[in-house]
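Here's the structure we're looking at; comments come further down.
Every protein chain but one is kept in place in this view of the complex.
Naming follows writing order (A, B and C), and every chain is counted from residue 1.
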Amino acid sequence: MIAPDTAAPVASQEPIHQGSFWLPKAVSTLAPGVDNAWNIVMWVCVFFFVLVIGTMLYFMWKYKRRSENDVTSNIDHSARLEIAWTLLPLIIVMALFFVGLTGFMNSAVAPSDSFEIQVTGERWLWTFIYPNGTISPTKLIVPKGKPVRMVMSSKDVIHSFFVPEFRIKRDVIPGQYTSIWFEATEAGKYTLECTEYCGQGHSDMLATVEVVEPEAFKQWLESGGEDKNMPPAKRGEGLFAKWQCGTCHSLDGSRKVGPSLKGLFNRDETMNDGKVVKADENYLRESILVSNAKVVKGYEPVMPLFKDTLKDDQVDALIAYIKEQK
Amino acid sequence: MAQAVADSPIPEQSGTNYINAQKGILSWLLTVDHKRIGLMYLASTIIAFALGGFFALMLRLELLTPKRTIMDAATYNQAFTLHGAVMVFLFIIPAVPGAIGNFVLPIMLGAKDVAFPKLNLLSLYLYWTGALFTLSSLVTGGLDTGWTFYVPYSATTGGAVVKVTLGVFILGFSSILTGLNFIVTVHKLRAPGVSWFRLPLLVWALYATSVVQILATPVLGITLVLLMMERVLHIGIFDPALGGDPVLFQHFFWFYSHPAVYIMILPGMGIISEIISVHAKRRIFGYKAIAFSSMAIALIGFLVWGHHMFVAGQSHMAATIFSFLTFLVAIPSGVKVFNWLLTLWRGSIKYTTPMLFALSFMFLFTIGGLTGLFCGMLSVDMHIHDTYFVVAHFHYVMMGGTVIAFVGGLHHWWPKMTGKMYGEKLGALSCALVFIGFNATFFTQFILGSRGMPRRYYNYLDQFQPLHQFSTVGSWVIGLGFIVMAYNLLASLTSGARAPANPWGGKSLEWQTASPPITENFEVTPKVTHGPYDFSPEHQ
Amino acid sequence: MSAASHAHDDHDDHAHGGHGKDHVPHVLPLAVYLGTFATLLFLTAITVGASYVNFGAWNLILAMVIATVKAATVALIFMHLWFDHKFHSIIIGSSVLFLTIFITFTMFDTENRGRAEAIEGEKPADIRNPFKASERQADMMRNMGPISSATADVARPSPPAPASAAATASAAPVPSATVAPSASVSAAPSGSTSATPAPSASVAPSASASAKKP
Partner (left out) sequence: MSTAETTAESGKETELSPQFHVAHHFDSADTQFDAGRMGIWLFLVTEVLLFGGLFCAFAIFRSWYFDSFVEAHHHLDKVMGGINTVVLISSSLTMALAVRSAQQSKKELTAILLAITLACAFAFLCIKYVEYSHKFHEGLLPGKYFSAEGFHTKHPGVFFAIYFMMTGIHGVHVVIGMCLITWILRRTMRGEFSSRYYAPVEGVGLYWHLVDLIWIYLFPLLYLVG
C-alpha cells in the first residue's frame, strides 16, 4: 500500500541504488541496452588505453637517452601505418555510433499504449499531473511493468528530468514539450534529479519515483492521492511537506527565500508597496493561490501560483496548519 | 609576473636583448615587439589561471560535505560560474596562442615580428579590457548563470550578466585579432627557404587554431549581443513567451564553444609535437599526418556542436547526425597520438621537465579523448550527460591536455624567453605532484558521474561524500604542484643559471638565435635549408 | 634548419625599411566600374519587380539568386577579387561555406522537431501553465488518433501486467469529466488579480499520440 501523503514529511532523500562499480541498478527496460553499450565502449577504451600507454612506457624504458650522441632513427613516415590507424579506429567508432543509435532510438519513441503523465518543472519543484486530474508534487508514482510516458514542459527556466536507475534524461524546456518514456521492472523508491542548472535551489530540486504494483497504483490513483477524513491541520502539515513549502518558508521565524510563517496568523504585515494588511484567512488564501498579488516588504515575487494546482479543501488544510504556527 | 621579469635585476647579458633593449614601464605598455606582448600575455593569463584555480579550490572545499561547508548556495553558484568563465575566456583560449604563440611563432618563421604589430598590442589591450569587465562582476552583483549563460535563466536572473557578456564580447575581439595576425604572418612573413612543409608543427597548430578563431568567434559575438538585447530590450528571440526558442540559444552558443575547445587543444598539441621530437632527439613521425590532422580537427570541429545538446529537446534526426560526425572528429586526434607514440620509437628520450609534461599529456589526453567516445554515444550520453562524468571528461582534455601542454611548453621555451634555466629537480617534482593530484581529483569524478551525481550541485546525496572528499584532497595536491612550479620558475629569474642559445639541441629556427633573443630576433634573416626536426647526423 | 647560413652578401638588404621597387597599382578602366554599376541597378530593378509577382516558394529562391549575382559582381569587381590573390577568394568563400553549415545543421534540428514524438513539435499555449490546454490544442490532440481502450488491454508479451490498471489509467480521449481543481477563489476584496473560477478542463495534450511502435 502506498503511504498516504499526509505521513511525516520525507526525512532524507532516497539514495541511488548501485548496480555495478560504475553504474546504478538497472531498473528499466532501457537500462540493459544502455549498460551493454557502456560495457562495449568501456572495453574498447581500456584496450586502446593499454595499447597506447603500454607502448609508451615500453618506449620510455627502451629508448631512454644513454649518451648525448645517440643516433636516432630517420624513419619519419609510413603511409601504410597512417592508413591503418585512420581506417581501423574509423570502423570501430562507426560500430560504437550504431550501438549508441539503437539504444537512443528505443528511448526516443514511446510505445503507443504507454500510460501518460504530465510533468511540469518549475524553480525547484517537480509536479506530476495524472490523466484523472490527480496532482502529486515531488512524488511520481508509477506502475511496475507498464510503459510510462512523461510529457514535460517547464514554467520558467530549463530543467532536466534524470532518473539514474532508469538511465533516462531529457531536458524540460519552457515553451515547448519534450517527452521521455520508461518501463520500470522492479518495485521500489528511486531518486529523480534535475540535471540542468536552474538557480539557487538546483541541487534541492529532487523528487522520488515510487514504482508500485499495478493494483496498488490503481487504488492510489482513484483515491486522488490522499484520504479526506483527516483533521485539517494534520492534512495541512502533510501538504506543507508534500509541496515543499519549507524550502522557502521557515517555521522557526528565520528568514529564507520567503517570509517565516511563525506566529503569522492575524498579524499586521507591511507589503512592499507600504500598505499594512492583516494576515487573516483571506490574505493567506490569496497569498497561497495568487502569491504575486501581495508581496511582503523586502521579498521577491518568486513564489509559484497554486491557483491551478491546489483544491479548496487543500488550501483550507494549509491555512489550518499555518494558524497552528505560534 | 611580467613586472617581476621587467624589473628584476637580470645580470647584464653580454649583448642587449628584447628585455633590456628599452627600460621603463612605458616601453612595455606601448611596445609592438611580439616577444614583449607575449610576456605580458603570459603574466596576465597566469594571474587569470591563479584566480580560476582559487575558485576551483573553493568549489572542491565546499563539496567536502553534502550540505553547507564554507559557503551558501548563491556563493557556490557564483564560484563555479566564475571558475568556468575565468578559466575558459581569460586563460585557456588566450594563453597558448597569446603567450607562447606570440613569442615563438615569428621566430620560428624567421620573421622580425608578426604581420600587424600594432594590432597585436590592441589585442592585448582588448584582453585587459575584457578581463576588467568580466572580473568587475565579482564586486557588482556577481554572476551565477554558469559559463554557458543558458537562456532563459541568464535572461531573467539578476546579477552582472550584461557586464560579463560585454567582457566576453570584447575578449572575442582580442581572440579574433590574434588569429588574424597569425594567419597573415604565416602566409606573408616566412623567411626564405621556409616552405609550408618546413614549418614547425606548432606553427601548423597555431595556424589551424587561428582559422577556427576567425570563423567561430563572430558567432559568439552575435550570440552575446542577442543575449544582451534579450535582457535589456526583451526582443523575444530566445524568450519562449514572446515566440523565441531557448534551444536556439544553445545552437548559437555551441556553434562557437565547440570549435572553441579545439582552439584550446590544438595549440597544446602543437607544443607536444615540438617537445617530444626535441627531447627524444628524433625526427617527428608522420609530419604531414600531424599537420593535416590539425587542419582536419579545425574544420570538422565545426560540424559537431550538437553533441552538447543530445538531451536538450533537440530533434532526434539532428542528434543522430551530430553523433555520427562527432565520431569522425575523434579520428584525427587518434592519428596524432599514434604519431607521437612512433616519435618515441628508436628515439633517445631525455627526461627533462618538458618531456615529463609531454608524456603526462599523452597519458591524460588519451584518457580524455577515449572518454569522449562515451559522451558521443547517444544512449550512453542519455545517462552521463550533465553529470560529473562529463566534468571529468572535459577536465582530462582541457586541463590534462592544454594546461599540461602549456606548462610543458613554458618550461621548454623558458630559457629562450628569459635567458635563465629553471631547476630540473623542482620541475620534475611539480610535474609529479600535478599528475598525481590530477588523477586523484578527476578520475574519481568519472565514477561519481557514472553513478548519477549531477553537475553544478551544491548539496549532493550522502552516498557520494567519500568520493567527493577524495577528489577534494586531490585538488589540494594539484594546488601544491602549481605552487612548487611557480616558485621554481620565479626563482630561476633571480638565481637561475644563464641559459645557452640551444639548451635542448632543437633544430627549429627559434633555437638558432640568442636566448633571450634581440628585438629583431635575428641579425640577418636566416636562409633555411631543411626541415625543423632534422636530427640526422650530417646536420648535427 | 641547420645554423641558418648567414647570407652576408645578400644584395637587397632587408635589415631596415627596404627601399625596394615601388608598388605598381592595377587600375581598371572607368567603363568597367560604370558597367558594374549599371548591372547592379538593373538587377535591383528585376528583384523588386519580381517581388510583386507571386511565385510562391520560388520568390525566395529567385530573390536569393539575384542577390548572390549582385553580391558576386560587387565582390569580384569593386572589391578586386577577380584580379587579386586566389587565397582571398578562398577566405570569403569559406565564410559563406561555414555560414551555410551553421544554418543547415541548425535547421536539421528546428525543422525536424516532433517527427519522432509528435508532442515535441507542439508549443504550449500558456507558458506559465503548459498543461492547461487551449481549445485548439485539445482538438488537435483529439484527432491525432485516439487509443481505443481495446489496445490498452492487449496482454503484453512481457509479464502480463493486469490490464485493469491500464484501462482506467490510460487517458480516455474524451475530455475527462474530473475538472482540475477549479481555482474558485473567494476573491479577496482588494485582490486585483483574483483568479476567475476557470473550469479548466484538464485535458491537456494527454491523449498520447498514436506514436509508432519503436
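We take it that a contact is a pair of C-beta atoms (placed from the backbone, for glycine too) under 8 Å apart; a residue touches a chain by one contact, two chains touch by 3 or more.
Not measured: the values here are computed from a predicted model.
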Open item on the list: Considering all chains of the complex, which shown ones does the missing chain contact?
Closed with: B, C
Task: Touch with the omitted chain, as defined above, among B:Leu63, B:Val161 or B:Ile214 - done: B:Ile214
Open item on the list: From the list B:Ile19, B:Ile107, B:Leu126 or B:Leu189, pick the residue that touches the absent chain.
Closed with: B:Leu189
Open item on the list: In the whole complex, not just what's shown, which of B:Ile25, B:Leu132 or B:Leu242 touches the removed chain?
Closed with: B:Leu242
- [ ] Touching the hidden chain in the full complex, which residues of subunit C are there? Just list them.
- [x] 12, 14, 16-28, 30, 33-34, 36-37, 40-41, 44, 47-48, 50-51, 59-60, 63-64, 66-67, 70-71, 74-75, 77-80, 84-85, 87-88, 91-92, 94-96, 98-99, 102-103, 106-107, 110-111
TODO: Spell out the interface residues on subunit B facing the chain that's missing from view.
DONE: 111-113, 115-117, 119, 176, 179-181, 183-184, 187-189, 214-215, 217-219, 221-223, 225-226, 229, 233-237, 239, 242-245, 248, 252
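FYI, only the chains that are shown with their structure count from here on.
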Task: Rounded Å distance, subunit B centre to subunit C centre (Cα mean) - done: 32
Task: Whole-Å separation of chain centres (CA-atom averages), subunit A against subunit C - done: 29
Task: For subunit A, residues that touch 2 or more chains besides their own - done: 105-106, 108, 174-176, 178
TODO: Going through subunit B residue by residue, note those that touch at least 2 other chains and give them in order.
DONE: 240-241, 245, 247, 313, 316
Task: For the subunit A and subunit B complex, residues of the former touching the latter - done: 12-13, 15-16, 18, 21-24, 30, 33-34, 37-38, 41-42, 44-45, 48-49, 52-53, 55-56, 59-60, 63-66, 69-78, 81-82, 85-86, 89-90, 93-94, 96-97, 99-108, 156-158, 160, 162, 164-165, 167-171, 173-176, 178, 191, 193-204
Task: Interface residues, subunit A side, partner subunit C - complex - done: 29, 105-106, 108-116, 118, 120, 129-133, 135, 143-146, 149, 151, 153-155, 174-179, 183, 214-215, 217-218, 221-222, 282-283, 285-286, 289-290, 292-293, 305, 307-312, 314
Task: Residue ranges of subunit C touching subunit B (in the complex, touch as defined) - done: 1-8, 10, 14-15, 87, 94-95, 98, 101-102, 105-106, 108-116, 120, 123, 127
